[in-house]
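Written out below as structure tokens is the structure these notes cover.
All protein chains but one are shown at their positions in the complex.
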Amino acid sequence: MSSSEKMNALWSYANPRKFLAVTERLMPWLWILSGACLVIGLVWGFFFTPDDYRQGSTVKIIYLHVPSALMAINGWLMMLVMSLIWLIRRHHVSALAARAAAPVGAVMTVIALVTGAIWGQPMWGTWWAWDPRLTSFLILFLFYLGYMALWSAIEDPDTAADLTSVLCLVGSVFALLSRYAVNFWNQGLHQGASLSMDKKENVADVFYIPLLVCIAGFVLLFIALVFYRTGTEIRARRIRALQARERAGA
Amino acid sequence: MIALLIRDLRLAMRAGGGFGLGLAFFLIVTVLVPFGVGPQSALLATIAPGILWLGALLACLLSLDRVFALDWEDGSLDLLATAPLPLEAAVTVKALAHWLTTGLPLVLAAPLLGVLLNLPAPGYGWLVISLALGTPALSVLGTFGAALTVGLKRGGLLLSLLVLPLYVPTLIFGAEVARRGATGMEATTPLLLLAGISAGAIALLPFASAAVLRVNLR
């Protein structure tokens, strides 16, 4: 197979019927695999890892906090790619996948924020600190909200897909700008912040392997949810089309 | 292009066009703040730059739904889209008109309101410079938001939800310039970053706004 043929084979999944057929076959495996990874990872992390000498048992929150934060960002990136594909190649599935991913990404952002706040309470003595990373996630959540609100506000699906795609592009640029702006802003407030949020450093293997399993679980769950919800969106669109035909015929 | 600008400015100046409303809103917000936080002048001096920036931002937001609404209702937006003038240029002119009728008065009024909030003396120059550099970005971003929501019945609230996150970097750098200026700290770095954001937004966003308008007019 030449590379262009391979590309064509890849694009054929953009056909809604083929997408539904393939995901239908994959769905059970994705659900089982993601569920297994999550259960193994979380049970391992919760029951069988030692406490950190400094943070005590709160270190166990890492198994929820880091994977959800990761998926919050990757969810937005995936929406960006899907929006670009829609704007350039006009595949309906990609626009609907972006729409399907937004609530999943938003929930991941909420999980990251909630676990962060709960973790921050005993560690920093406050539920909320305007730490650069926390703040950026809050802003990311606002972007998710705006994106979803725009989708639900517009009747015509193609118009909605176009507008939300452009919003996603512009939003990505400004979300990135906000990230750097927030870094700058908080340094301006108190030099050398004493609240180190870097958990990736000094994470020993005992914590690292269950963490990887949890991350795999979150990634798989994200994929499963997005596939499933995209299928729902495709069907909802088909219902609209059928009903329009019905009205036209009647 | 100039004709369009003059027409827009006339429309805004006319009674009911909304000119001055933003300014009045800015005044009211500034007056209300001391009622909310208490009259201690030291506290007011600390928060003055941020309050003034926030007030200007909200006043800007308030007038955004008027950018395209009138033209949409009477159909002149369709004429604009088919006119020989590229839609990108028309959008830029719209943003410029919005800035001249909303942003510029805010910049000029900010020092007066600074007196009310007990803004420290070195802060005035920085406040005006930061607003002068930042409000164009607010207008351009707002025009993008207005273009996104142009056909919607109750687009006002959605418009705020879409535009406010986009305002975050501008607000951060703008208020930082004003705050550092007021406390006598070095403020050129955030000022340059603010100018960069404004320049980038003015250069690139009209394309996005025009693309979005075309979709909405389809």
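Every chain is named by a letter (A and B) in the order it is written, and numbering of its residues begins at 1.
Throughout what follows, a residue touches a chain if its C-beta (ideal position, glycine included) is under 8 Å from a C-beta of that chain, and two chains touch if they have at least 3 such contacts.
Rule of thumb we're sticking to: contacts and distances are computed from a predicted model.
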Among "ABC transporter permease", "Heme exporter protein D", "Aspartyl/glutamyl-tRNA(Asn/Gln) amidotransferase subunit C" or "ATP-binding cassette domain-containing protein", the UniProt name of the subunit that does not appear here: "Heme exporter protein D"
Among shown chains, those touching the left-out chain: A
Given A:134, A:181 or A:225, the one touching the chain that is not displayed: A:225
Hidden partner chain, touching residue among A:37, A:78, A:111 or A:213: A:111
Residue among A:64, A:134 or A:150 touching the omitted chain: A:64
Residues from chain A at the interface with the omitted partner, ascending: 42, 46-47, 51, 56-58, 60-61, 64-65, 68, 103-104, 107, 110-111, 114-115, 118-119, 121-122, 221, 225, 228-229, 231-232, 235-236, 238-239, 242-243, 245-246, 249
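Note that in this section only the chains that are shown with their structure count from here on.
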Interface residues, chain A side, partner chain B - complex: 139, 142-143, 145-146, 149-150, 153-154, 159, 162-163, 166-167, 169-171, 174-175, 177-178, 180-182, 184-185, 188
Residues on chain B engaged by chain A in the complex (per definition of touch): 144, 148-149, 152, 155, 158, 161-162, 164-166, 168-169, 172-173, 176, 179-180, 190, 193, 197, 205, 208, 211-212, 215-216, 218
